[in-house]
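What you see is the complex with one protein chain gone and the rest in place.
And now, subunit A:
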Amino acid sequence: MFAQAAAPRRVVVTGMGIASPLGLGVERVWKRLIEGQSGIAAIQSFDVKDLPAKIAGQVPVGTRAEGGLDLAEWIPVKDQKKMDRFIQLAVVAAVEAVEDSGWMPEDEEGRCATGVMIGSGIGGLTTIYESSQLIAQGKGKRVSPFFIPSALINLASGHVSIRYGFKGPNHAVVTACATGVHALGDAARLIAFGDADVMVAGGAEAAVSEIGMAGFCASRALSTAYNDTPTEASRPWDEGRDGFVMGEGAGVVVLEEYEHAKKRGAKIYAEVIGYGMSGDAHHITAPSDTGDGAFRSMRAALKSAGVTPGEVQYVNAHGTSTPLGDDLELGAVERLWGDDARGLAMSSTKSAIGHLLGAAGAVEGIFSILAIRDGIAPPTLNLEKPSKDSPIDRVAKVAQERKIDVALSNSFGFGGTNASIVFRAAP
């Protein structure tokens, strides 16, 4: 089958949607982000007394007009209960992205050329927890017929395809915290190689729940020192960092073959020019101690983009605010960029929204695209005193105006999986 492969086609971004702790709606979230606002707060939605970490980034409740989430505005009541929250958030972001793109195929050919690839790191964790509670209480017969389709990760893609009649490739990525970047990169490749002309791609996560928090607390991954000052908890590269802050949300983009987008006069945000991946082969949760996995992932992405490190002006870091990971990634970027590190801006937007796990790469990809569009590097909040000096400008606390033509976004996940994606200004 690959023997007949044609030359890869160009892929551009024509629609974007976000549900995040800074609210709903790409432009609103971006504005809040570059103003330096934080979406991290004390958890109110369940009892946290037994949890060492008591804060998170949760999607605010409210109307669409004010940037909050009122599910009734997005999903019919009858369908809401067929979806775990991660699917609901995926649908919300996908609706915004599809509406933004203006792409609504009117014939069967167009529908069959439009696919969906929305992943999640964990999927319907809360639904699994609640259903298992029923069994523990001897109420196994009360397990909902919607339990399985509500928990399955690929049902985010399934629901979006059903809603719009998109009959092209229907796929889902599951690579922990690298999911979002893998979804964007893999979907771009499907277009590049002709499997689809348009892909709705992204990631969604909703693990801010008792069981999700308990699990990440047990793996000693979360910040616990800032429960009383939640907005200060996510502090990538700062010497006071002590773990990541859980976040929930979804990021979805519409990727489109360049000529297809041009022909219909679509607004083009940016071009996806490169994508790279690597594996650490080191440890289930810890990054490799040399940052080698991150290094090879970024190097592969730049190679596929055909650009040198010096041509990249902005990196959206994985930068989760964990003691080990932040400086390893920084070291890998310094090594790859060499003398060009001095001109580079790199920030971690997790400082404002927390770590959205499987949604992180998609949301941060959107931030990287907006950084190009507006010539603004979003800030790394709470970076008061870096634990390690670097020639790289980490955009401490305040956004910076910069000319950005090319941006790279990193995501690394448990299991030692790494992904990097490269965007360039619209052609």
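The rule we apply is simple: a residue touches a chain if its C-beta (ideal position, glycine included) is under 8 Å from a C-beta of that chain, and two chains touch if they have at least 3 such contacts; residues count from 1.
By our rule, contacts and distances are computed from a predicted model.
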Among "ABC transporter permease", "Septum site-determining protein MinD", "FAD-binding oxidoreductase" or "Acyl carrier protein", the UniProt name of the subunit that does not appear here: "Acyl carrier protein"
Which of A:78, A:263 or A:403 touches the chain that is not shown? A:78
Given A:142, A:220 or A:303, the one touching the chain that is not displayed: A:142
Subunit A residues touching the chain left out here are 76-79, 82, 141-142, 144-146, 149
